[in-house]
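A single protein chain has been omitted; all remaining protein chains appear in their positions.
Each chain gets a letter, A, B and C, in the order it is written, and its residues are counted from 1.
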């Protein structure tokens, strides 16, 4: 079997090295090019000594023609605002693209301009080609996509909890409150006071209340998946840990259910899905339960006293929230089993 | 001026040593007795080497008569279920008591039995004598109290944010969702898997969803302060840090206000209060901003898009959430300035 | 090819679950029995929810006859003092044993009694059968061993740095000082004040100075590998992190060498070894560079000013310091490539 040839654009960010870590075990795909605008010509092992044993070490600049000639799938692990300048041409040249950044997630250019604060969104043509890569929810669309807009970490965590609840009529869509909590690696490797150890350690900080670019993404996909237009309340908090993400979700139940009834609905919904694990009643997932793995763990508490359904959803932000789900989407695209190369057990403790 | 003589019952817990740290600077009060059931006869410095320089070092058993003879104010820093067996007798003997535990907070014995799971609540007589020690809200009652039920950490954090908003008609009481986040020191010094370093570090975990004993406390005091009966949705999360607590509060605004209008209301409400700091619009408090101090910092985001008012409230759980507020209450009781001995700047970073 | 059948005795400790994590990827070995004295009959996923997806879930008691009948290799991931009661019988029944505990590491029963403080060492007969499983140093002995005494984490970290230096005559054996630094997971999952989050976090603590049971282990193996009897100075420190171990080693050079000369000697010594990575001059390894992997990374600084050679050696204490090296030894025993199933890239960040 011929190996699928992969390029990682933005290989020196945390998303890029996570792709390298995960793909190193993939039986059918091989990383053939590692690309970095800022480190062109450098050796990866000089930037990340933990990768000293990898074969592929030489960072290259981005050359669209070369990628078209030598690569089957291009992963963009770049900051927002980069991939939109390269993906259209790559698509035209027949390269499949999986974009871990936010550039192609919002279907309306106006939304992009408003929430991302960049001068210009990608053109509507290419936005329309993009398929939102929430693997468990849109597998058919992903299978035939040329361009996959890989979901954000908070949207992945939230949507896997909310979509089944809305589709099955368990909760009132108008009532959704999402309290997001993220490890610091989600902010990437760029240095700033917000990620300076002495400022972040022993600290919890809320940020971007009401203005986070994941808000329109969550709302758009909820609408797309459920057919109902809705507005969500969403907050984000920085937690003094490196990896892991939790969304605590508060919703009004349509009618009072027991926790077990809710669990039964989710069990059935995610039956046979390899990466969503439903916890039994009385047990709530912690972020550490999924670190290093592609799992999303869901726990539930249906509170008869208040009529609220509380859902706890956890992922590793760099795996299911970025590189892992990207690979899962490639697997679907290529017709491989979803979990190919992704079956690692979480690293615990 | 004669120094007020203090006994600390439960001196070997984290609340107890925090009382020792703070009272060491108090100009009018002196710790005269340190009491520990489990460590009777031991030296405090053998248990806490960081206290090796303190004069008072000998731990004693609890002797009610001796306290009555030698002590003016008894602080209970004991786990719930202990103080209720001693405080009635001490009160009868004329000793003022400040209870950092939950034994006398709930006015209905039935609530205590239900939420604390102990066989028997304190008798109604003594419950009725207890004044809830939320210093900024009930200063008159505290001034004349013989027994102060010092608030829980989560209730302090939540109520200082909610009471002004409800009293001033800013928010709908039926809509309150409180997402609580706590450092691990709140769980005390007793060892357990839930506080085992390798399990807690690099982890966020939700716990006691819908069944936390601070739920009835918050609801009771909201009702008492506002005259309206209400039910709140409340969750708690363990954060991998030692000190600090945040409550992220979501409420529906009665009418759409700007963040600045909300801030103006709170500024006026807490005018001249030494320990509540209102942040300017666009700035949100972090837990680290108050570590080691008695401050409660409040930040606001009024979201016109969703009609929600989001409030971020932070304290140091061991200071304003326990020992510091206890001392603040003693100051009020004794007719001293509220901030006496409590003016320390937060320890940062 | 028939899969080698493995039993993990002590499957509910951190060493046990690390064996499960690593063996899940092993192509030629399968975990067939998970054994726990304290949790006999329980389901592993109820103790470790992160393992919910594993097929094998039922914990069993230790039954020597059953192991002899159904198992090829028994891994002991038990606390010291347990395996010595079971391994002799298992060996007599023909089961290969790999012992991650300290029971069979010290060749003299008197040393065991002195440093481990247990009433009775294993019998000399079985001690003599034990091969010390430092994979890179004793591969021949390991290949034919029936019983492998897997090295301690500190000895692994220290010996891989020291043995080549002594064997090649670079340093004076009388001068060795080892400053050990360990993450908290090395202390296991048993709760205690020493591993209580609020005590360990934001703290460095030295422990067991001069009395650590790894001292005689290091000295014995140095003597065994180099033919010279020696005494080392060794200290241990608890670091506020979960995984990772560093030994900073100070030695007198026999003659002044440059850092590059030292590196060349080590490069040659560990040539073709898959798990020892020598850093270039000017680069020092950090513990995070090896987390989750079986690597030991070594960095050097030859100080002409003082005549000292300083060596920095890092491992993941649960992998190369326990489970990973155990599997590496099994691979050698079975005649498989050393790195079989162990080639995972470190988890970074």
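What we mean here is this: a contact is a pair of C-beta atoms (placed from the backbone, for glycine too) under 8 Å apart; a residue touches a chain by one contact, two chains touch by 3 or more.
Computed from a prediction, not measured in an experiment: that's the story for all the values here.
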| item | value |
| --- | --- |
| Chain not shown: contacting residue from A:53, A:168 or A:195 | A:195 |
| Sites on chain C contacted by the missing partner chain, in the whole complex | 177, 179, 181, 183, 198-199, 201-207, 209-210, 231-233, 235, 237, 239-244, 246, 248, 250, 284, 286-288, 291, 299, 301, 303, 305-306, 308, 310, 312, 314, 349 |
| Sites on chain A contacted by the missing partner chain, in the whole complex | 14, 184-185, 187, 189, 191-193, 195-202, 240-242 |
| Missing-chain contacts mapped onto chain B | 14, 17, 20-21, 24-25, 48-54, 185, 201-202, 242-243, 274, 277, 279, 283, 285-286, 288-293, 295, 297, 343-349 |
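Simple rule for what comes next: only the chains that are shown with their structure count from here on.
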| item | value |
| --- | --- |
| Interface numbering overlap (same over half, different under half) for chain A and chain B | same |
| Chain centre separation (chain A, chain C; CA means) in Å | 36 |
| Chain centre separation in whole Å, for chain C relative to chain B (CA means) | 46 |
| Distance between the centres, which are taken as Cα means, of chain B and chain A, whole angstrom | 39 |
| For chain C, residues that touch 2 or more chains besides their own | 14, 185, 201-202, 242 |
